[in-house]
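Just one protein chain is left out here, and the rest sit where they should.
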Amino acid sequence: MNFTIILHAGVATGTVLLFAAIGEIFTERSGILNLGVEGMMLLGAMAGFSISLATESPWLGVLVAMLAGGALSLAHGVVTIHFQADQVVSGLSLTFLGTGLALVLGEGLTGQTPPLLLDYNIPLLSSIPVIGPALFQDHGILVYVGYLAAPLAWYYINKTRPGMHLRAVGQKPSAADSVGVNVYGIRYIYTFVGGCLAGLAGAIISLSVSPGWYSSQTTSGQGWIAIALVIFAQWNPMRAALGGYLFGMLRRLILDLQGPRILLGFANPLYINSNYSFFLIMTPYVLTIIALIFGSRAVAKKRAGSPSALGLPYVRGERGK
Amino acid sequence: MSTRLKVEKRVDVPSWLPLVTSIGSVVLAFIIGGIIFKIVGGKPFEAAKYFYQAVFGSWAVFSDTMVKATPLILVGVACAIAFKMRLWNIGAEGQFYAGAFGASLVVLIPIVPLETTPKFIVIGLMMLFGMIAGAIWGFIPGYLKAKYKVNEIITTLMLNYIIINWNNFWIFDKWSDRGFQMTATFDRVAWLPRLADYAKQIKAFAGVTLHLGVLFGIVAAAIVWWIFRYSRWGYEIKLIGDNPEAARYAGIDISKNIILVMAFSGALAGLAGMSEISGVVHRLQESISPGYGFTGIIVAWLAKLNPFVIIPVSVLFAGLIVAGRELQPAGLSFLLQGIILFMLISSDVLLRYKIRILRTDEEAA
Partner (left out) sequence: MSSTTPAVEMKDIVIRFPGVLANDHVNLTLRQGEIHALLGENGAGKSTLMNALAGLYKPVSGTTKVNGELVDFNSPKDAIAKGIGMVHQHFKLVPTHTVTENILLGMDEPRFLMNLKKYDEKILELEEQYGLYVDPAAKIWQLPVGAQQRVEILKTLYRGAEILIMDEPTAVLAPQEIDDLMVTMRSMTDQGKSIIFISHKLHEVIAVADRVTVLRKGIVTAHGKSLEGLTKRNLAQLMVGRDVVFSVEKEEREAGDVVLEMKDVYAKNNKGLPALQGISLRVHSGEILGIAGVGGNGQSELAETITGLRECEGLIEINGEEISNQPPIEAIARGVSHIPEDRTTVGSAPSLSITDNMIMKNYNQEPIGNGWSINFARAGEHAQKLKEKYNILAPNVRTPAGKLSGGNLQKLILAREISSYPRLMVAMQPTRGLDVGAIEAIQSLLLEQRQSGTAILLISEELDELLSLSDRIAVISDGKIVGAVLAEDADINEIGLMMTGGTDD
């Protein structure tokens, strides 16, 4: 168990959660709760994988994955924004739809080997001791993009005009509407952005972090973990990034625990009986629940972060949020 | 003279409309599913014919469909009672597994000597343990929601992954049958009676796999129907579901009800798990559910949370599962379920708005 290796792997797998969570933050900040992240992610993973296989271009795969996630999210947009359907149920059906589509269209992809996204080193930065090799060496470009994504998203949301409009639409759409801000338009845009980023997260899995197509095992619930991360992060992209990386590191640490014969001076039970690894597989899900307990308590206490119109359809002329 | 569409809010909803939109949604979903199926290279019409054959073709296959419908009814009813309170229990899948695990304990520990205990006691204990295990798996997210306001959608989902790995540990390790990833077949005393068991008395029952679990489903639907329709508890659930603020104002303890409803919902899903391993699989193994817990969500929603309507809807979806087993590609039944649910919630807009075609000269009037 080597800290550099854990950090390196944590950053790579954390990038998946980071993009999915930032996407969901954008969507939820506009007042739309999209629970279909898992479905969009899986569709993105499949689309990226199969396009890369067909065209030999992993980047075209990434692009199509984003569009696929975005297209699926627009279905959620129409149903919740224009038809004012329940956002929870619509999000759930999106999960089914995305999963089903990915499985149907991804039939026969298992075992194939498309060209993957390549890894690069960042000169200079990669020579920093300990951190350099972990953060700036042998990562896909999207990992490096991820480093910038969180602060940029934070800046965009809090310090720019479109960001201010986004927050207004999620907090009090009637106020935004009364001064001519296009509430529906903004909600569509950020629902789409969220879908694209979920699709991107999926493609990062299948083309970079753990390459391959393993049907629904490809994402194995990471979309849901991303949604939990949004609550834990209190809708703040910086905290979501931190949480995503920490989560990624924990996953790696868990894997590494199975290796050594001796752990902390004792015989490693995981080494002796590999079936104990089922308990390790549970850990991320248990941790998600624990993180959510703390996150929810903080949100309940401060009443901060959560967009107050989240989950509520906006109809002009109706009283309320 | 030109015309244009005008969308108006409905003042009242004709009583036939919800039924029409629900059926319309399903039909439309099948058409869209068929088109997608065609695109990926399938033959939708043959598949439909095959579907009918595989689901309703004979008594034997229909019984097979009913066997699949059994857990769906129980899980659908479990979801309905939670959804009525707007509690999004999407962990019925996990509660189903928990129920299967709990029921298995009776046989695998064993809690009573299987050779000497009468069947009805063994079965009764399995039901009890299955329901308790399911209830615990529902209680956890309920308690977290009531106490810490933790979003139940995510906790119930995470608990699904946790219980599946928990079960895996036991079937791979302690209870593994000669290294296979399953337990040994249960003693027959732990099997739910099937119609086929009476083939000696009634010839027609030969090979009919329908088991007693279907009665559990029907009874559960009847009980929940009574709860919704006539009970104080059902009234409290409806009130909380419609407006929690008003419920609190009416003196109802919301936290207590969240925990109770989640545990009750979990118990029903747990019973489904028990019924499946005791009536069909006869052992604990890795894949005992093709997603019953998730399909139950759609079943409940399509039935508009009406427990009795859940029964026929479950049969329809059971057909999808039976046919889906053979249909390629494998994700098709998931896809169809997604489209059905999507169509359904989209069609709800027709219940709230009506669209009129106006001639422009009418407008000034």
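Chains here go by letter, A and B, matching the order in which they are written, and residues are numbered from 1 within each.
Throughout what follows, a contact is a pair of C-beta atoms (placed from the backbone, for glycine too) under 8 Å apart; a residue touches a chain by one contact, two chains touch by 3 or more.
All values derive from a computational prediction rather than experimental measurement.
Just so you know, the chain we are not showing touches A, B across the whole complex. Among A:Asn2, A:Ser178, A:Gln217 or A:Asn273, only A:Ser178 touches the chain that is left out of the view.
Among B:Arg178, B:Lys200 or B:Arg232, only B:Arg232 touches the chain that is left out of the view.
Along subunit B, the points of touch with the absent chain fall at residues 8-9, 11-12, 230-233, 235, 238-239, 242-243, 245-253, 363-364. Residue positions on subunit A in contact with the hidden chain: 159-162, 164-165, 167-168, 171-172, 174-181, 303, 308, 316-317, 319, in rising order.
Methods note: only the chains that are shown with their structure count from here on.
Distance from the subunit A centre to the subunit B centre is 29 Å, each centre being the mean of its Cα atoms.
Taken together, the subunit B residues at the contact with subunit A in this complex read 36-37, 40, 88, 90, 144, 148-151, 153-155, 157-159, 161-162, 165-166, 168-169, 172-173, 294, 297-298, 301, 328-339, 341-342, 345-346, 348-349, 352. Of all residues in subunit A, only 35, 39, 75, 78-79, 82-86, 88-90, 92-107, 215, 220-221, 224, 227-228, 231, 273, 275-276, 278-279, 281-282, 285-286, 288-289, 292-293, 296-297, 299-300 touch subunit B in the complex they form.
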